[in-house]
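Only one protein chain is missing; all other protein chains are in place.
The chains carry the letters A and B, assigned in the order they are written, with residues numbered from 1 in each.
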Amino acid sequence: MSVIQRPLALLVGPQEMGRTWYFWVGFVIVIGVGAAAPQYLGRFDLLNLANFLTSIFLALSLCLIWGFCGILSLGQAAFLGLGGYAYGVAGINFIESHGNTWAALGIGLAVPVALAAVLGFVMFYARLKGVYVAILMLVVTLLFETFLNQTAGQGWFIGDAHLGGNNGLGRFSGVIKRPPSFIFSEGGIKFLGKSYAFFYLTFGLAVLCYLGLRIMVNSKLGFVMVAIREDPERTEALGYDVRLIQLIVFCVSALLASMSGILYVSWGRFITPDVFGVYNNILPVIWVAVAGRKSLTATVIGTLVLVWMSQRLTETDYAFVVLGGILVGAMLLLPEGVITGIVDRSAGLRARLAARLRARA
Amino acid sequence: METISFIVGLLYQYADTIALLALSAIGLIIIFGMMGVINMAHGEMMMIGAYITSFSYYAGIPTALAVIFGGIGAGVAGMVLERLVIRRFYGQLLSSLVATWGLSLILSQGALLVFGQLIQSVPTPFGSFTVADLSYSYYRVFIFLVALVMIAGLWGLFRFTRFGVRARATMENPRMARALGVDTTRVYALTFGLGTMLGGFAGGLLALTSTIGPFYGMTYTPQAFITVVVGGGAEVVTGLLASVLSLGAIKTIFMNQTNILLGHVAMLVLAFVIIRLMPSGISDWVERRQVRVRER
Partner (left out) sequence: MPLLEVKNLSKAFGGVRAVDGVDFSLEQGELRSIIGPNGAGKSTLFKLLLGSIKPDKGKIWFRDRDVTRAEPHTRAHMGIGVKFQHLGVYGDLTVRHNMQLPLQHSLSGEAMDAEIARLLERLNLAGTEERRVAELAHGQRQWLAIGMALAMRPVLLLLDEPTAGMGPEETRETGSLVHSVHEEGVTIVVVEHDMAFVRQLGAPVTVLHYGRVFAEGSLAAIEDNEDVRNIYLGASRTMAVRSRRH
């Protein structure tokens, strides 16, 4: 197969919904509508949409490890928060003073991945049970929250950046430096949080990550991941080092989650220890479980719908009760997820209809 | 004089830490040991226990009885949840984790909506005593003793009662237990109720020492989770004891020398070291040592 054909074949591989031409027509339409958003959305709505889009990376990070590799982590916010803080601290030191966005980005991505590598090594090489992995990740995250909450004192400076305790990094601008947005001085582009450029950046990255992950799950590695999800013991007997693959996928997932954090910080120019809290950990679980963890497409759609919905509900105080109810309800009625469930059922219906038509003809 | 006050202080702190870990984890570890389900709503069971304790106390009921009501209330709540939701997820460990987390969210946020940010806290009984110029609370010593009694009671329950025998049979081999006429569904329901009742009881006891709000339980659950991970699932009582003694020791030392946060971090690090060395938890490791000793 040629260099171009191969990735294309992987894009429409069997591990992900979307093997029909009308799926891809729909996809192109969605991209078009999204790309044109600045034409018809007001400034406030556009800002909001950009913020919604940052959630997608967090959702995809959980979808990848849980849905495709069978590793549930209840602490994905650890990577999001650490990425955000690392980018923010590095940004204050590098972007503000030297205009070096790449270094800040690199640090923002590398620190969470390093944490994932260390934790993953300990957990997967000890062949820790899945439930243990899930809750240890939550404990790790909550400890980060506790730690950062007590960094309000004057001693907590990293270079020019003040960690700031529960006020967070850069909450009080003027007195203390805030984390900056991306500035790529070579091209003269500034991705300020409130600009069109930032929206396009987030949108473009989300599309790229979605397509990239489609390729990943349909690659050789993707098949092995699914095999591990189905049965780790058998997969080992087929010659795969399950621990190593789990570790690699865990690190990729940390990378995705940290992108959410970095974009969030450069969007709002602040970050507080709350990002490590229970809500940022349970929200991705709700999005992915309710939408359908075994599908990237379902995850993206479900996340956008649920994020939009919870924003509408926040005005009524009931948001988290409703989300909790939706989660439990979905787990009871459609354990594979609402979107996946509907797609599967309609596919089954179509097949039955087709069979009946054939029988009649 | 200074050495005495240091040693007494350390022992007091150790006892207090053990009490806290044991109380917050005991209900959780029973449910996990028996059914492999980690109940993410355990903190909310503690919250329910604390709320009922507070309401009962201000309704004029004696403190001791109020705490017991808290336990019973959480036990009933647990059995209802088991019946409605948790029963559907036996054998699917990760799904049960997610579903119980959803319940946790509903319960804590529901409490926030109904009762607001804080409810009236209950005064700590018994007063205090003084050793080498430092004052200590009698109540803290009391809950340490209660924790010990609860662990001993649990051991007795599994050892000597009919429920205990059935529960152990179910834990060992559910299919075989069913074949022998044990109603395993009922055993699971009762175990879940027992676990949440102990959680509610612990919540009531600890409520007498702190403020009470919808997220009251969440302050205890991370430590409880670490305790369960270290304790492992094989033998509930041994696991719990070994786990609270070791984790309590390291937390006390670090808390005494540095601060609470580092105490928690040290616990977590120790937990990672232990799981690296004995992946199925301390109790399983202890059991295997026993086999080896018997062989000699």
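We adopt the following convention: a residue touches a chain if its C-beta (ideal position, glycine included) is under 8 Å from a C-beta of that chain, and two chains touch if they have at least 3 such contacts.
No experiment lies behind these values; they were computed from the predicted model shown.
Chemist: Which residue among A:216, A:242 or A:326 touches the omitted chain?
Modeler: A:242
Chemist: In the full complex, which of A:46, A:86 or A:227 touches the chain missing from this view?
Modeler: Counting the whole complex, the residue in contact with the absent chain is A:227.
Chemist: Could you pull out which residues of subunit A are in touch with the chain that's been left out?
Modeler: Output for subunit A: 1, 14, 220, 223-224, 226-227, 230-231, 233-242.
In the analysis below, only the chains that are shown with their structure count from here on.
Chemist: Per the centroid of Cα atoms for each chain, what is the distance between subunit A and subunit B, given in Å?
Modeler: Once rounded, the distance between the two centres reads 33 Å.
Chemist: Mind listing the subunit B positions that touch subunit A in their complex?
Modeler: Against subunit A, subunit B makes touches at 32, 36, 38, 40, 85, 88-89, 93-95, 97-99, 101-106, 109-110, 113, 218, 222, 225-226, 228-229, 259, 261, 264-265, 268, 271-272, 275-276, 279-280.
Chemist: Which positions of subunit A touch subunit B when the two form their complex?
Modeler: It comes out as residues 66, 70, 72, 74, 122-123, 125-132, 134-136, 138-140, 142-143, 146-147, 150, 278, 282, 285-286, 289, 317-318, 320-321, 323-325, 327-328, 331-332, 335.
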